[in-house]
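With one protein chain withheld, the remaining protein chains of the complex are depicted in position.
Up next is chain A:
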Amino acid sequence: MARQMGDSHRRFLQTMMINGITDEHSVKALYQYCCEVNKTPHVPDKLDEFIDTINSKLQAMFMQIRKGMSEVDGHQYYVLVNMAETNITRMSSDYADNELELFRKIVDLTVCSENGKVSSTDILNITDTMTTKKLKKSETEHLLSRLVQDKWLCEERGEYTLSARCIIEMEPYIRTMYQDHLKVCHICHSLAFQCQICENPTCGIKIHNPCVARYFKRRTEPRCPSCDDFWPHEIPEVR
């Protein structure tokens, strides 16, 4: 049974709304701050309960504070997600219809890609298939830089990946739309885009790079947790 919301919850929620995505360390500090400012007792272990209280009230508005792991650094992040099907969400008010169509196509390309990366060339090519007003090359480039700035996509050396915020926010949508194509991490069971794949053709399990780092830490001979074949990829460092 969730408690009633107090000013500490409200202050926390206001800050979460402004930022879109917040790392776990900052969230814990924010929780402490909100309790202290409001002069309510701060119990560090009860962060989940604190957030549950807020979520129980947000549910009616199709909003939730969700937690997820970044595929890049393996750290946990909190996102205030919007689960409404309508167009009255932050993203649809920041972007035009055709921009949203292209964004959905980029998600599509990413889901179907091998390594979770999509080149800018691929994105420019896919504008040909747009059914709404086609975006010109300059408009596409401008859109991509805005998507990166708004933390929906990440860019490195001309390749685009879905950001942690994007994955956490769009997970239900992606799970529904791509049931068959979905790759899930064998270790943490979340959606896997930037990951390593077992080379055994009868196995083929996927593991996030940070999950690989943790799972194979200090093992001299890394072996696939599913089929026991030698794991041929470079094991990254734990961040």
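Just so it is clear, a residue touches a chain if its C-beta (ideal position, glycine included) is under 8 Å from a C-beta of that chain, and two chains touch if they have at least 3 such contacts; residues count from 1.
Convention: contacts and distances are computed from a predicted model.
Chemist: Hey, which one's the missing chain according to UniProt: "Necdin-like 2", "Rab escort protein 1", "Centromere protein N" or "Major facilitator superfamily (MFS) profile domain-containing protein"?
Modeler: The record for the missing subunit names the protein "Necdin-like 2".
Chemist: Specify the residue from the set A:Tyr33, A:Tyr178 or A:Tyr215 that touches the hidden chain.
Modeler: Considering all chains, including the one not shown, the answer is A:Tyr33.
Chemist: If the missing chain were put back, which residues of chain A would it touch?
Modeler: Answer for chain A: residues 5, 7, 10-11, 13-15, 17-19, 22, 26, 29-30, 32-33, 37, 54, 57-58, 60-62, 82, 84, 86-90, 92-93, 96-97 touch the chain left out.
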